[in-house]
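The complex appears here minus one protein chain, its other protein chains still in place.
The block that comes next holds chain A.
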Amino acid sequence: MDRKILKNYAINILVIIAIYILLKVLMGTGVISRYHQGIIIFIMINIILATSLNLATGFLGQLTLGHAGFMAVGAYVSAMTAVALKANFKGMPDLVMLIISLAVAAVASALVGIVIGVPALRLRGDYLAIITLGFGEVIRVVINNIKATGGAQGFTGIPKISTFDNVFWITVLVVLFLYRLTHSRQGRAILSIREDEIAAEAVGVKTTHFKVMGFAIAASIAGIGGGLYAHYIAFLDPNTFNFMRSVEILVIVVLGGMGSLTGSILAAIVLTIMPEALRSFANYRLLLYSFMLIIMMIFRPKGIFGTGEFSWQGFYDRYQMRKNALLKREQE
């Protein structure tokens, strides 16, 4: 590991710990109310969903519109696992229960992702979007109509085990996982498929393999996001996982920049806070929301960060460069 990478890691770890401590202190002193704490948890769940969709849409380049379907699979599987664990193992620590439930949810969502991905990924562009939209709705309708999930009445009695601490650290791990995946040989193969699938195949990239892999990982992480949601809300209604939910996640990805994890994080924060902050405008808030998206697409059509990532080092480098340029101009 060379020094620069080590330095970057150190800076990022420090920033993450600082954010954690700051939020903890604000919560402890009551500056952040329970209502705001809920919003923060939703932000983090949205970060998980958006970064995972970004893997499929931004990095792999496959436009999918059924992400809420995978989230639903994760939410229900995780909820059922937790209920079963609670009934059979009394006194199991919450954290252990959460980790087991989320692991089961991740595996289940990944399997559904593979089952849907293998046929769907033969299609491209609009057709893939349509078929994933269809599959997403199929998942929702199935959940709506079977007994085990409580059907349309909803699923109640889910252990409420998603706390701020759990969600925070799981989000950090998910983003770290995705960053490392996209910056490895497998990540490069995934990027090459986005850039030019025919060329990727012509230089020896197993395109089908990496497409299904990327899609399954995205589905699996969406499942984890769904699980955390289920354990926070403690009540699941199948209709929350409809097409509009998928679009909301996609909007976060597009706004943040396709292929930028940091962009998705920033966009998830903005787009979760905004509807809440605009609550007092009642019906006008959707208008403002759309207006902001239009403005965004006019001035930054590639999203906040485009395909790049935000890094403190890059920020510092740019600052230095500007400073040097200014100094040079002064000398002249």
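The criterion applied here is as follows: contacts are C-beta pairs under 8 Å (C-beta built on N, C-alpha and C of every residue); 3 or more make two chains touch, one makes a residue touch a chain; residues count from 1.
The definition used in the following text is that contacts and distances are computed from a predicted model.
For the chain that does not appear here, its UniProt entry gives the protein name "ABC transporter ATP-binding protein", which is one of "Putative zinc-finger domain-containing protein", "Heterodisulfide reductase subunit C", "ABC transporter ATP-binding protein" or "RNA polymerase subunit sigma-24". Between the chain not shown and the residues A:Lys7, A:Arg188 or A:Arg300, the one that touches is A:Arg188. Interface note for the absent chain: among A:Lys7, A:Arg124 or A:Lys206, the touching residue is A:Lys206.
Considering the complete assembly, chain A touches the hidden chain via residues 1, 177, 180-181, 184-189, 191-192, 195-196, 198-207, 213, 307.
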